[in-house]
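Here the complex is missing one protein chain, while the rest keep their positions.
A and B label the chains in the order they appear, each numbered from 1.
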Amino acid sequence: MATPLLELKGVSLAFGGLQVISNLDLHVNEHEIVSVIGPNGAGKTTLFNLVTGVYAPEEGDILFEGESIVGLPPNKITRRGIARTFQTLRLFLNMTVKENVMAAEYGHTHAGIVRSVLRTPGMRREEREIARVAEEKLSFFGQRLMGYRWDQPAYSLSYANRRRLEIARAMATNARLLLLDEPAAGMNPVETHEITELIGKLREELGYTIFVIEHDMHLVEGISDRVIALDHGIKIAEGSFDEVATDPSVVEAYLGLRAEKEAS
Amino acid sequence: MNDDLRQRLGNLGGLGVALLVWTIYAVYFSPTQGWVFFFQLSVNGIILGSVYALIALGYSMVYGILKLLNFAHGDVYMIGAFIGFGVLTLLGGPLNPAIPVALLVLCMFVVAMLGSGFLGLAIERFAYRPLRDAPRIAPLISALGVAFFLENSALLLFGAQFRNYDGFDLISYNGIHLGGDNGVFIQYLGVIVIVGAFLLMLALLALVHWTRLGKAMRAVSFDREAAAMMGIDPDRVIAATFFIGSALAGAAGVMFGLLFSQIYHLMGFLAGLKGFTAAVVGGIGSIPGAMLGGLLVGLIESWARGYLNGNVSDLVVFGILIGVMLVRPSGLLGTPALKKV
Partner (left out) sequence: MSENTPGIPESSTQIGVDQWVERSDENIERRRGLAGRIGHLWELIPPAGKLAFLTPAILVPFLPFVSEGNLFNYGLFILIYALLALGLNVVVGFAGLLDLGYVAFFGFGAYAYAFLSGTHSNKGHTYSHHWDAQWSILVAVVLCAVLGLFLGSSSRRLLGDYLAIVTLFFGQAFVVFTNAADPYGITNGSNGLANVDPLTFFGFKIDTTRGYYWFMLGCVVVVLIVLYCISESRTGRAWKASREDPLAAEMMGMPVNRLKIMAFSLGAAIAGLAGSVFAAAQTGAFPQNFSTQVLILIYAVVILGGTGSLTGMIVGAIVIIASNQVLDSTSPPNVARVLFYLALIAAVYFTMRGSWVRLVAAFAGTVVFGLVVHAIVDAVWSRGTAGQVTSGGFLTGLIRNWVLLPTNPGRLAVYGYLLMIVCIIALVQLKGWWRLVVLVPTLYLTAFVWENLLVQQPAVTRYVLFGALLIAVMTIRPQGLFGTAKVEIG
């Protein structure tokens, strides 16, 4: 059995007196699309923060490609191959669309200050490559982020385009594992459908492994190989979408227990 | 919550131990031995510390509510001292005082506090309010501009020479000697300053915990937008905070003038830095922290001045500041801030 691309073993984290993640075990295999669902406050974004190195787990271990990444600074974790998008968009708003994507290629490029000043042929070649890669990632989203859009400041983009740009930016880091935090938040059904197809394409055509937090069940159903349900930092169910959606503890977490007695 | 309290008690405990060790060393093992010397310095330190505590309160309150370091705060303190001097000259000097000295001093305090308070209001209104939503660096630079403006305006208007509070021989520097003529000397003025500062701090605590304004201040410091949505006008609350903080600084300025007599246009710079140190050491955003921090800074400066020498004492104080910022960034009584990503 191949080693999972990402693995969490017995991870726990508490903020002050509040236990946000409790003894969590999960794994994501290569080329899988796994969704994480759960009511608000279940610890889903905290999970992403743990994986990307914003927080360090108090107990347990996090392994990427079999090696522990606990204690590494976030930029190193990104360079290993994990990139994410944010629940509340965090674009570089005052930079252009293309610059946003080009900036994210920092981790796998090498021209330092000296070479940049001297404009060595190697540096210029690298700059051209950076621009080409950026255009390539942006082209994945059709015509929306192409052409004249490259030089527009990011704040001029519509909401849906901003979400797409964030994904393009994450792709530019040469990651193998993409963590998408509520990619369809605030989108109408048409846009949600587009994102569903997009995520599928990311796996089929470009071979990404994708770990998604999402509330929209249509999206979750449409893309997931596996679904993990969290509540209060504990994994309460795992399996295919159908299995998890009908799991009684998941239903309880979302909807609450049925009242024992009807009010008379 | 438990964790915070535990950490704070731990900090205080560590502080207590450090102070104990230092006391023992100073009294028995240092080059200048003896209880009297130590206590004299400590008394002076507490008096000075009360002044710093008042300055620190202003810094702490403003930082708590706006997350802004008001560089100009020290200069408000300086203006307060000059206002006091102005009142003194106007009412006390040339006219053989028609008013009793106690009333004169009270007048100085009231006018200086009001004047500084309004100055603080003006500064907030013109230099900081337009920058509420600007990047963090903008109000800091504006504050720098205000500080520079105030310092040089004072230089322009009052000249570079020191002005003396005791130029009119109105202030008595008498006091009592504890333990005989060679014992510890405690100025009456010093006692007045400590008591006055303490009363002001109590009043502030009462305001923050028991009045609606105080609740509003705490709400705005947690989440300005949410407070606004709850019907609190953040502009007015912030303005009130500035007024109170600046008034306290003004009072501190007059106290300094009474105690040490000499005031000049750059006095706010150093005092402001020390007040800031006190606020950080005590835990920025915390009122008891500012009080504690102020006393500590005053004591440390006094001890450094006594056991080392005057020039080094400032460096020691700032060394403590840097140390605390690196080791315990939230200070002795502050809460480490958590941010949701």
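We adopt the following convention: a residue touches a chain if its C-beta (ideal position, glycine included) is under 8 Å from a C-beta of that chain, and two chains touch if they have at least 3 such contacts.
Since the structure is predicted, the reported quantities are computational estimates derived from the model, not experimental observations.
Considering the whole complex, the hidden chain is in touch with A, B.
Looking at B:Y188, B:F222 or B:F318, the residue that reaches the missing chain in the full complex is B:F318. From the options A:I37, A:A83 or A:V133, the residue with contact to the chain not on display is A:A83. Considering the full assembly, A:G107 is the residue among A:P39, A:G60, A:G107 or A:G200 that touches the omitted chain.
Mapped onto subunit B, contacts with the missing chain fall at residues 67-69, 122, 126-127, 130-131, 133-142, 144-153, 155-157, 273, 276, 280, 311, 315, 318, 321-322, 325-326, 329, 341. Remark: the residues of subunit A touching the chain excluded from display are 52, 54, 73-76, 78-79, 83-84, 86, 90-95, 99-100, 102-109, 111-113, 116-117, 119, 123, 126-127, 130, 143, 148-149, 152-153, 155-156, 169-170, 172-173.
Note that in this section only the chains that are shown with their structure count from here on.
Each chain gets a centre from the mean of its Cα atoms; for subunit A and subunit B, those two points are 48 Å apart.
Those residues of subunit A lying in contact with subunit B across their complex are 15-17, 45, 49, 54, 86. Looking at the complex, you find that subunit B touches subunit A at residues 1-4, 338, 341.
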